[in-house]
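For chain A:
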Amino acid sequence: MSLLLLLSLIPLTFALVTFATRTERLRPWLVLAAAGCQIPVVGFVLVSRERFAPLAGSWIGLDPLGVLLVGYLSVLFLCCALYVPPYLRLRRERPNRIFCTMLLVFFGMMNFFLVSQHVGLMWVAIEAMTLSTGPLLYFNRNRRSIEATWKYLLIGSVGIALALLGSFFLGYSALYAGLESSLMLGDLKLHAASLSKPWLHAAFVLLLIGYGTKMGLAPMHTWKPDAYGEAPGLVGALLAGGATSCAFVGVLRFYSICVAAGDAAFARELMLGFGLFSMAVAGVFMVRQRDYKRMLAYSSVEHMGILVLGTAIGGAGLFGALFHVLNNGFAKGVLFLSAANIHRQFDSKSTDEVRGALRVMPASATLFLLGFLAATGAPPFAPFLSEFTILRAAVAEQRFGLAAAFLALLLLVFIGMGATVLTVVQGDPPPGRERPATERVQKLVPIVALLALVLLLGLWMPQPLESALWSATAVVEGRP
Partner candidate 1 sequence: MSELLNLLLVIVLLFNFLMLGTSRVRAVIDAAAAQGTLLGVAYLTMHGASGVRALALGVAMIAIKGVLIPRILRSALRSQGIRREVEPFVSFTTSLLLGALATGLSVIFARTLPLAGEDANVLLIPASLATQLTGFIVLTTRRKALTQVVGYLTLENGIFIFGLTLVEAMPFLVEAGVLLDVLVAVFVMGIVVDHISREFSSIDSDELTELRE
Partner candidate 2 sequence: MSGVETAVHLAVILLVPPLLLGVIQRTKARVAGRRGAPLLQPYYDLVKLARKDVVLSRTTTWVFVAGPAVGVATAVLASLLVPFGERVAPLSFAGDLVLFAYLFGLGRFFTVAAALDTGSSFEGMGGAREVTFSALAEPALFLALLVLVTLHGNLSLSGVLGEDTGARWVTAVAPVALASMSLFVVLLAENSRIPFDDPTTHLELTMIHEVMVLDHSGPLLGAVLWGAAQKLFVQSALLARILVPLPDGPAPLRWACFLAAVLALGVVIGMVEATMARLRLRQVPMLLIAASLLSAFGIVLLVR
């Protein structure tokens, strides 16, 4: 069991070491080293996952959701860590102590969140995650980034505060029902049927809004474009692929309590509403979006909408949503990192000044384009499979209106996003920027790796992953 804590202790230890290190050039490699050290541990934990299944009365444990996410997160972080040294080499003018340290703290806290089996502990972890990303967002130290950081912190904290209230409500629902008051996930699910319904409902609303704020569901998404727009691409990738996914796991855990309580219908309707609204908002704001990094943020909003939508549909839809967590994360990684390359080259985020990227930096621009296609669900990339699975679940449930709305919104998003992406990559570069850039292999390798993952998952799904997805689905929906 204590081995599970190692998952967050390794990064935290490395964080300490990084903080203590004096050489600027060494720190990025420490981040990479931490990611590398994490892999064997994660591998071991995943192989012997039965040993780490949450026990009654234990605060930490690895439920199937955790199994899925811990593995995914370590891969994502490894890819992002690969990007750290070449990125920071270009940013020598900035001290990187805080950045590298906080990166590792952030990673450690995500892992801690995933293994927590206590509602309060989860809250502590996610709040710590939020706080550790503040300095990451502020890496560029200018007016815009301070503004983004401020908004991120304030809105995130308000949301998290609401999640705390929701957690308390959850506890109160047990208390009110006269049960022994406990905030252990296992206990709550065990006694779910006897929880007080009104408090449970209220708790779920608050938890969904609280964790939804971290996910970036509309209308709590307002921090997202600012934060993703101003953060280094690497941080954007980790936020969009890591933090939001963890928050989604939180939502799923509370949803599974509702399911266990036999009272999932209202939760589903609620998620359905938030899901569709998020997709619609994302679509509306993506149309004529000039800032391609903000566009990525709205794309993230859209995908969060898809996640809760899939959950709301249930069954295969939930399976698709869980699969989509992985696909979205990897595809977002491709997008954010390649966008970072483009941003660095053109020194602008606006399509007014960034055009013809294919001419200037063919590799990064191609990856950006492919990432766009992957993220919008073009077969044979994996997001297609997950979105399609969600769609067919909706159709199988006879929710034709929902399916139609889903498809229409996907089209809207595709058109909106496509216009911006194509403006960036196609055409002639603006005057003065025609000279082809030298693209460093180190900055392309992680992106290619992520893209390869997205493609691979679309063409062939490993058996262990499939069974992990199904068992996670079964656990959330309370089926054996």
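In the analysis below, contacts are C-beta pairs under 8 Å (C-beta built on N, C-alpha and C of every residue); 3 or more make two chains touch, one makes a residue touch a chain; residues count from 1.
On the choice of candidates, all candidates are chains of the complex that A comes from, given by their letters.
Note that this is a predicted model, so its numbers are computed, not measured.
A.B. asks: Looking at the complex, which candidate is in contact with chain A: 1 or 2?
C.D. replies: For chain A, the touching partner among the candidates is 1.
A.B. asks: What part of chain A is in contact with candidate 1 in the complex they form?
C.D. replies: Listed in rising order, the residues are 59, 118, 120-121, 123-124, 127-128, 130-131, 134-135, 138, 142-144, 146-151, 153-154, 157-158, 161, 164-165, 168-169, 171-172, 174-176, 178, 181-183, 196, 198-199, 225-226, 229-230, 285.
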